[in-house]
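Of the protein chains in this complex, one is absent; all others appear in place.
Order of writing sets the chain letters: A, B and C. Residues in each chain are counted from 1.
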Amino acid sequence: MEKILQQIINSNKKYTLDGQVASYIPELRNANSEDLGICVIDMNNSMYSAGDCDKKFTIQSISKTIVLAMALMDNEWDYVFSKVGMEPSGDPFNSIMKLETNDTKKPCNPMINAGAIVTTSLIKGNTLQEKEDRMLAFFRKLAKNDTLQINESVYKSEKLTGDRNRAMGYLLKNDGYIEANVEETLDLYFKQCSIEVTVKDLARIGLLFSNYGIDIETGKRIISEEICRMVKTFMITCGMYDASGEFALKVGIPAKSGVGGGIMASVPRKIGIGVYGPALDKKGNSIGGLRVLKTLSKKLNLNIF
Amino acid sequence: MEKILQQIINSNKKYTLDGQVASYIPELRNANSEDLGICVIDMNNSMYSAGDCDKKFTIQSISKTIVLAMALMDNEWDYVFSKVGMEPSGDPFNSIMKLETNDTKKPCNPMINAGAIVTTSLIKGNTLQEKEDRMLAFFRKLAKNDTLQINESVYKSEKLTGDRNRAMGYLLKNDGYIEANVEETLDLYFKQCSIEVTVKDLARIGLLFSNYGIDIETGKRIISEEICRMVKTFMITCGMYDASGEFALKVGIPAKSGVGGGIMASVPRKIGIGVYGPALDKKGNSIGGLRVLKTLSKKLNLNIF
Amino acid sequence: MEKILQQIINSNKKYTLDGQVASYIPELRNANSEDLGICVIDMNNSMYSAGDCDKKFTIQSISKTIVLAMALMDNEWDYVFSKVGMEPSGDPFNSIMKLETNDTKKPCNPMINAGAIVTTSLIKGNTLQEKEDRMLAFFRKLAKNDTLQINESVYKSEKLTGDRNRAMGYLLKNDGYIEANVEETLDLYFKQCSIEVTVKDLARIGLLFSNYGIDIETGKRIISEEICRMVKTFMITCGMYDASGEFALKVGIPAKSGVGGGIMASVPRKIGIGVYGPALDKKGNSIGGLRVLKTLSKKLNLNIF
Partner (left out) sequence: MEKILQQIINSNKKYTLDGQVASYIPELRNANSEDLGICVIDMNNSMYSAGDCDKKFTIQSISKTIVLAMALMDNEWDYVFSKVGMEPSGDPFNSIMKLETNDTKKPCNPMINAGAIVTTSLIKGNTLQEKEDRMLAFFRKLAKNDTLQINESVYKSEKLTGDRNRAMGYLLKNDGYIEANVEETLDLYFKQCSIEVTVKDLARIGLLFSNYGIDIETGKRIISEEICRMVKTFMITCGMYDASGEFALKVGIPAKSGVGGGIMASVPRKIGIGVYGPALDKKGNSIGGLRVLKTLSKKLNLNIF
């Protein structure tokens, strides 16, 4: 298996040259655009990896899956879906227009920024600090890695340049989709995006969703089966920004990408996958990571359709 | 199995009262809004049915899956996808706006009207008659039913009231996404929507997609494996109009609905399903049919996520 | 006066080099992009002209003002404004989006294509030929020029390439804003756009609106005072495509442009103006013509604000 992964990394490495690292904050610009790494964990808890599998990067939008799970655990589902929709939008991740043209003005789904700001606002806690602590603890529990940390300089940069997200936050507040304090919600949102992970962490989290919420080592339930299904469903319909449809067609596995270059994928009953390649295509997905997952899906016959 | 189906029909029949039959043409208005029927065919080629399983209705938008398959068989895939996109849109089926606000003005996907008009224009044939003959023959082949016919009065009504589709056709022509004659393309489009089927026909077609294109009785390949995957992927991401995301979350099986009241579903490697219930919800999906599929998915554990 | 006009032409001629003649049909592409001409008629019926003042060109969108007047004379005003709006849109002339996002789906105003197709549909006549005859007769009456003709090759080209207008037509039909036959309405629309004029014709028509509908020579009323006001109002708020606001700010006189390179302007109680310069800016207005009108407005103190 590790040999297969190594071959896949090797044969797809060249595609990293066609992409560009995210540049909206200086910290992301420093990534090495040719990095490419993968980690796979299967249902026997065997971990296989290849390429740049120990490089740390910020989780960015991949966090949206985890925070969605947390929002669904912290609240009644009906309440959650009264604040955020279930439909793919076909718009870029940071689109505001639909918040105005939609009949309800509700964010389309929890995988676009507007929707994720809503799910973030639904994390329970008496204080901002408590919410942050609970959030970080949950990420660590899913990744089975107590060393996960927020990258402070990324967080500060995100906060400094986050006026578009701030605009969404106030619009959502105005329209009643956020009940919490906007600045606090954004603070929490910027923090969750700035958590540093490796592909091993992503594969571990992906595996938990593959295994319907049961920790493969301990047999303990961490997340309910239904929430795991919902997260994987959103990953298929809206996990890869406005290239989600194409990814579903060509690769056919639930996956969520982030502009830090990571992709987490979760093949039901089979494997969890983490990929890293900071060179992005125009839609914000890891250009090498997409290729790696496409090859892997073909080779291991992972397409769920 | 037939008992289960009967129970499901019985327990969900009441929901038909909350919906309304389509009314944009008189022919559809005549349907009996309380009808509800289902047919399931499994991989042993056993057919089970319950309720109004012999009622005929027009296939309407469910035809989009079949015409997509035909367009992909008649043309290079790259060419097809240069004319129609791969992304769910989150807009109503008859939305025109995205044709103007999208960067490319390309229809988002082949499951909305604009996209289906494009795939229809890609059906090969020297004359309109030849195209129509090939199309009807293909529908009959998939349904294994040589008696399938176009309902002439529905077709004529569709054509008479089809100005919104006509508008899309000319806009697509103007932007280069249709190369064929617009009026002929629309004629073919209205005809394919007007083909009459029963839930048994739909279950048969659904099963073919479930079985990756191989006829379960003869073992012969009718459609390629990859095209079958693509059709099922579009069914998940955009098969239920702007309620596709919710259906994927709550039911989790590839399905395509039509305003005639039919739904075709296709569970990979398991079963093909046809459902009929002409009372529709506000988004144009069979209101009883949705409930039936939800119950069935839970009972038989059909959710693919 | 003629000396002033000649100076204005000379000093603004250089700007024609920055524009491009319309190219969507071959006939328009043949215009000489450096042509620039002007004609002014004052309330004493004195005509002054300079530059290319005898060149013929097709009237194109300038016809929208005349057809609006005709629609208002042929119908109850309330009926007209139940089919077309009164508001500037800020969108390009051929925008379709607002027809979907507007609450009413009504075309915003009669100066954009969609709105002009509506006013065209309101011209009375038992047959298409009768409508065409009445329309051409009205144009001739306003221009006091019985030799006005439709340029057949422009008309045929417009018709051949008019799929975007055709799309609008069918959408307007679908939404109830056109009651007439769509193809006939478009035929009449393409014809009115293809009427050939000179700047002298435009100045004559402009003067009639300046003089509130009374023929300056005969003293006879041709159009009612109120309709003349309405036409001039639409010229200020929406006469120069999506540069109307800028033109009102910088020039401040009611004017309507066409992609044939013409501009008709009408200064209340003062003068009628025709300008011609086929080199267009990006928004479709005569680039030299805009400059000529700006200079003239300053020199003669014509700004109405």
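Heads up, the rule we're going with is that a contact is a pair of C-beta atoms (placed from the backbone, for glycine too) under 8 Å apart; a residue touches a chain by one contact, two chains touch by 3 or more.
As the structure is a prediction and not an experimental result, all values here were calculated from the model.
The shown chains contacted by the absent chain are A, C, with contact judged over the whole complex.
In the complete assembly, the contact with the undisplayed chain comes from A:Met168, out of A:Cys108, A:Met135 or A:Met168. Considering the full assembly, C:Ile304 is the residue among C:Met43, C:Leu128 or C:Ile304 that touches the omitted chain. If you put the hidden chain back, the residue from C:Lys105, C:Arg140, C:Arg164 or C:Arg229 that touches it is C:Arg229. Screening C:Glu27, C:Asp242 or C:Asp281 for touch with the missing chain picks out C:Asp242. Checked against the full complex, the candidates C:Gly51, C:Gly169 or C:Gly252 give a single residue touching the omitted chain, namely C:Gly252. The omitted chain makes contact with subunit C at the following residues, 85-91, 97-98, 101, 108-109, 229-230, 232-234, 236-238, 242-246, 248-249, 252, 254, 268, 303-305. Subunit A residues in contact with the hidden partner, per the touch definition given at the top, are 95-97, 99-101, 163-164, 166-171, 173-174, 182.
Note that only the chains that are shown with their structure count from here on.
Think of subunit A turning onto subunit C: fitted on CA atoms, that turn is 180 degrees, to the nearest 5. Judged by shared residue numbers over all numbers used at their interface, subunit A and subunit B contact each other through mostly the same positions, with over half in common. If you average the Cα atoms of subunit B and of subunit C, the two centres end up 47 Å apart.
Averaging Cα coordinates per chain places subunit A and subunit C 54 Å apart. Rounded to whole angstrom, the centroid-to-centroid distance between subunit A and subunit B, based on C-alpha atoms, equals 32 Å. Among all residues of subunit B, those that touch two or more other chains are 97, 101.
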